[in-house]
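Taking it in order: structure first as structure tokens, then the write-up.
Left out: one protein chain. Kept in place: all the others.
As written, the chains take the letters A and B, and residue 1 is the first residue of each chain.
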Amino acid sequence: MKEISLRVNGEERSAEIHEEMRLLDLLRDALHLTGTKEGCGEGECGACTVIMEGKTVNSCMVMAFQAEGKEIITIEGMATKDKLHPIQRAFLEKGAVQCGFCIPGMVLSAKVLLDENPIPTRDEIREGISGNLCRCTGYNKIVDAIETAAGYLNTGGDSNA
Amino acid sequence: MLKQVGKAEIRVDGPAKVTGRASYPQDLYMAGMLYGKTLRSSKPHAEITIDTTEAEGLKGVIKILTFKDVPHNHYGVLFKDHEVFCSKKVRSIGDPIAFVIATSEKIAHMAIEKIKIDYRELPGVFDAIEAMQSDAPKIHDKGNLIYHYKLRRGNVESAFDRAAAVAENTYRTSMVDHAFLQPEAGLAYLEGSQVVVCVATQYPHFDRQEISEALALPLDRIKVINPAVGGAFGGREDITLQIHLALAAILIGRPVKAVYSREESFAAHSKRHPMVMTYKTAADAEGKLIAMEASIVGDTGAYASWAINVIRKAGVHATGPYVIPNVKVDSYVVYTNNPFAGAMRGFGATQVPIAHEQQMDILAEKLRLDPIEFRLKNCFKPGDRTATGQLLHHSVPLVECIDKVSEWMNQNTGADGGAIE
Partner (left out) sequence: MAPLSVYRGAELQQVLKLLQDHQGKVCIIAGGTDIILKLREKKLEPEVLLDISGINELKGISEYSKQLADTGLDGLKRITEQTMIKIGAGVTFSEIAKSPFFSQNLKGLADAALSVGSPQIRNAATIGGNICNASPAADIIPVLLALEAEAIVRSREKEETMSLQGFILDKGSVKLLPNQLLCSIAFSSLKENQSLGFAKLGLRKALAISRIAVAAFVEVGDNAFKNVRLASGACGKIPKREYEVEACLEGKAINDGSIEAAAELFKQVLKERLRGRSGAEYKGEAVKGVFKEALRKALGYQNI
């Protein structure tokens, strides 16, 4: 066992970890942030995507001890208490959510994509979410949602359109 | 008058899903909860004896369930041909043999490795056509043929004699997994006199019946809760871990959780039936279809699941959306030692287009007809009858659909004949 500390969704957290634990296990089992999903456990599906130091990673492909001192954002860090993030709102409005298991990862991939490229083309959006599988095959609506979200963010993120 | 129809509504479970608050079974945790792990067969066909002694001695192992613990050791959608845990023999790789309940997932994994299974391998059969032979190894006590669907209309033989073009080919489709994104998981616990099973499922009421029957408990002692379901596509119509979890919670009295890995998920649930489809299709000189004969053999693997319904549907849809006056279809479904097949999107109607549409292209070429023209000449229109005798008197918008597709193709095809994205 080993004690580590890291920043998760803006808060200092510390946890006892097993040496073999992955970041995914740390988030889910130790911190009970279960919005991060395990779909394949081998970096293929992207359901476990989190943002680490501003970049998306598969949390099943990062050992927990490697996250010591890192800044992590999970899906739980996207909305404030009473307000959805514009990306989340766009996903709802565009019908981009079906079974929902890919959605936390999709939303976080979309966030980093839009942070780096505020006005992406549809092709760039597809590339940006190419590490996230949606088995309900709802990709078109997800791309629509990210396009819409880009619009919200570029107009200050507060449009209620 | 209509409040919702025609409007973009926010789905009720949407906000929970976009914020990560939605609970899938793997997201449920309870105080004092134990972890379950399934030992699965590594052989496709073998007699087995099970020795759990060493595994039971491992610190942290609470109990290991085997067939001996199950009051009625069977379940299944159409036939009760699955065993909850294999008793005398395994019929496919992945068959559940034992379920370890331990204080941690890690200990459960270690215990699995310490269970000794003595496999005495039996000859297996992995090809559906071979499985139909009389001397093929038998998967269950009765023969391997589960069902034969026959469709007869007109006289195909005389029609073939006067055909201008005949195409005769065999097509094979592969086994397909649904690969829904959320691997199976569940949590079972006791609530008063009831056992509660939280599991992502397509049929909570069927699950309840299956649990009740296997455990020999009345229905009102069993509650199935269906939290968020991470995709299913037919792959959650059969039992996977429901009975294991319910039994564990009842025998131990503590909450028990199990989460499958992606690999175990592939081993545990059904697949789309692979089919071998031999087609003979004929048209006259005007390009009208006059006869079709098809033999379709579906491989349901070791268990029947929805085999009859799926293979019947394949037979019913064998002609595709075309008017054919003379039709003879025989569709069969058989047991093999492959992973079991069941429901998956289309339910038998997905495989046959591989055959009937290629037949259409090949016939069009033989007749020197444009393949779209050829389809328009033969496709269902209002007032037509299908091979099964159904009169299509309502909306049949196939011509409209083909027209739109060909219009799009004409506008969007590059000089090299390839589609423009």
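Just so it is clear, contacts are C-beta pairs under 8 Å (C-beta built on N, C-alpha and C of every residue); 3 or more make two chains touch, one makes a residue touch a chain.
Since the structure is predicted, the reported quantities are computational estimates derived from the model, not experimental observations.
> Going by the stated contact criterion, tell me the shown chains that border the hidden chain.
So, taking every chain into account, the missing one touches A.
> Which is it among A:49, A:74 or A:98 that touches the chain not included here?
The one listed residue touching the chain not shown is A:49.
> Using the definition of touch stated at the top, determine which of A:15, A:62 or A:143 touches the missing chain.
Per the contact definition at the top, the residue touching the missing chain is A:62.
> Which positions on subunit A touch the chain that was left off?
2, 19-20, 22, 41-44, 46, 49, 55-58, 60-63, 65-66, 68, 109, 112, 127-128, 130-132
One rule holds for everything that comes next: only the chains that are shown with their structure count from here on.
> Between subunit A and subunit B, what is the gap in Å from one C-alpha centre to the other?
That gives a centre separation of 32 Å.
> If we count contacts the way the header does, which residues on subunit A are in touch with subunit B in the complex?
Of all residues in subunit A, those touching subunit B are 28, 32-42, 45, 47, 74-76, 78-79, 84, 88, 91-93, 95, 97-104, 107, 133-136.
> Give every residue of subunit B touching subunit A within the complex, in rising order.
Residue positions touching the partner: 8, 10-11, 13-24, 26-27, 29, 178-183, 228-233, 259, 261-262.
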